[in-house]
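Let's look at chain A:
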Amino acid sequence: MRTLSGTTDLPVLLPRRMPSATEWGAADGARFFGSRTWLFLLLAMSALSVAAQASDAPARAGIVETVWKWMPLISSGFLFNLLVSAASMVLGTALGVLLGLGQISLHPSVRKASWTLTQFFRNAPWLVLLFFAMFLLPFELRIGGLVIPLPAWLKAIIGLSLPVMGNVAEIVRGGIRSIPTGQWESAESLAFSRMQILWQIIIPQAVKRMIPPWMNLYAILTMATTLISVVGIQDAMTLTRGALVAEARTDLYLPLYFMLLLMFFAYCYPIARLTLMLERRFAVNA
Partner candidate 1 sequence: MKSILTGIMAALGLFAGVATTIAQTPDTIAQIKQRGTIVVGVKNDYKPWGFLDPSGKIVGMEIDLVDEIAKKLGVKVELIPVTAANRMEFLNQGRTDLVIATMGDTEARRKVVGMIEPNYYAGATNVLAPKSANLKKWEDLKDRKVCAVQGAYYNRRVTQLYQPELIVFPAVPDALNALIGGNCIAFLFDDTLIVSTLAGGDQKWAGYEMPLTSEDPQLWAIGVRLTDLDAPFGKLIKEMSVDWHKSGKLLELEKKWGIKSSPYLVEQNKKLSGS
Partner candidate 2 sequence: MTTTQPIVVIENVEKRFGALVVLKDVSLTVKRGETICIIGPSGSGKSTLLRCINALAPIDKGQITVDGIAVNDPALDKLALRRRVGVVFQQYNLFPHKTALQNIMMAPVQVLKEDKVEVEARARRLLAKVKLSEKADVYPGELSGGQQQRVAIARSLAMNPKVMLFDEVTAALDPETKKEVLHTIRELATEGMTCVLVTHEMGFAREVADHIYFTDGGVIVEHGPPAEFFARAKEERTRAFLEQVL
């Protein structure tokens, strides 16, 4: 059963491991590459919309105007997606850091429990965890006299933060383990306590290595926020679907869904690039 851990890290999605700067030299290459990607997407987009136009010759209201009409509503939904992603990330990171530190605890039982939880939440499908949270969390939490209501959106945030937690825990554990044991030993020989070593020596070094996979996880989470549409929370995906029903025109399917894809791309692609940049910079320093 060790199989769930070991060298295979982040089964949720792979950290964006890109080639070293050899092929397309560093920054210039990256910029070039970026513009190329956009160019291709624009080409693809126009080709597809031409195809869509052609497929429904007696066009009613223009496709562009109709898309434009729904744009504000869908954009507001998209903003909600971003909000959910930020909240889930904060919550998931906080829990994940605890769980990650639990995995290097000196108590075997804490270690084992943390490890098990980490594996469980990393390996369960996001959508199932989301269903899990939506259906099985109570509508309110009573802690002593305090009543904390759990509305649907909050449950969704919790549901999405569960896999985030598992993955952050793994990132934290991996980051800490990547620091050579020599650092621990030399600090110990200088009479630092375990806590001091961890917080003053190991974690400051490890954080740098954790940031790129953490950002990568954030991008994945942002894309996963569309799953809340499946459990009945209104997001950009739900609204796109609603707009399509309202219009009931097959020629709108392509441009509207493509617009939604582009919204996410416009948000996630820069994050991916930034992640890559940081990864390279840290790799050079390391």
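The working rule: a residue touches a chain if its C-beta (ideal position, glycine included) is under 8 Å from a C-beta of that chain, and two chains touch if they have at least 3 such contacts; residues count from 1.
For anyone wondering why these and not others, all candidates are chains of the complex that A comes from, given by their letters.
Keep in mind that what you see is a predicted model, and the values were worked out from it rather than measured.
Of the numbered candidates 1 or 2, 1 is the chain that chain A touches in this complex.
Chain A contributes residues 1, 69-70, 73, 76, 112-113, 116-117, 120, 134-142, 150-152, 230-234, 238-239, 241-242, 244-250, 253 to its touches with candidate 1 in the complex.
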